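Heads up, one of the protein chains got dropped from this complex, but the rest are sitting where they should.
Take a look at chain A:
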Amino acid sequence: MASKGKFHLIWPPAAVMAGLLLIWQIVTSTFNIEEWILPSPYAIGTEMQEAWPRLMEHTAATIRITLLGFGAGTAAGFVLAALLHFIPGARTALYPLLVLTQNIPLIVLGDLLVIWFGFGLMPKLILLVLVCFFPVCVSMLTGLRQADEKLVTYMRMIGASRSQLFWRLELPGSLSHLFTGLKIAASYCVISAIYAETIGSNVGLGVFIRLASNGWETSRVFAGIIMIVALSLLLFGLIAGIERLTLRWQVREEAAGQ
């Protein structure tokens, strides 16, 4: 049953992808398009194979900065959401400031951070934290506020303390919101890590792609893009997997509802 269901989910997008690649290959070879304009899938594959060790080196660097930034950023978002939820008035007072952090263009922010913190790990990490904390914080806050009123009344009647109310009701009740925030943060995080690498780094996929495009090595650029996409999907899939395990009750609730 389960494997059949999974198969049904996987094969349509896989078939579409395969079809697109095929058309791409046919178009590039029949019209003799130059490789520096649009490389064929086959050329990209060959390029990936040749550059594999270096590609891996840069990918590893990108994974490291992505995970660091994602971890620190989402943790900051979580803690901040809890604090804003707990301290009366803090939410209203600080919410505009939170939104403000998202209104500074990443490019401007990157330059400023380099001016303030130099070219080390610090400016990149700060950039990623600023990108990742926001979706987690905002969706958590929404979840925490939406705790079921009748469950809150029940918990208070039987004498739950403020912290019991948080850990036993508000937090588990907002987990699906938290995961939504984590998934959005994951998608932004990889892209922002690539950008962060271009503002001051000598390793990472961002650097790899920039060097390749400066040298008109378009198939290398595509090889880099494929790694970025793979990385994003991996991180997203990882979180979705943890979500499925954590929210088993909800998966079943949805199934029962159908």
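By our rule, a contact is a pair of C-beta atoms (placed from the backbone, for glycine too) under 8 Å apart; a residue touches a chain by one contact, two chains touch by 3 or more; residues count from 1.
FYI, contacts and distances are computed from a predicted model.
The complex includes a chain that is not drawn, and of the options "Glycine oxidase", "Tetrathionate reductase subunit B", "ABC-type nitrate/sulfonate/bicarbonate transport system ATPase subunit" or "Deacetylase" the UniProt name matching it is "ABC-type nitrate/sulfonate/bicarbonate transport system ATPase subunit". Across the entire complex, the residue among A:151, A:191 or A:211 in touch with the chain not shown is A:151. When the full complex is taken into account, the listed residue touching the unshown chain is A:159, out of A:12, A:89, A:105 or A:159. Within chain A, the residues in touch with the undisplayed chain are 150-151, 153-160, 164, 168-169, 172-173, 175, 247, 249-250, 252-253, 256.
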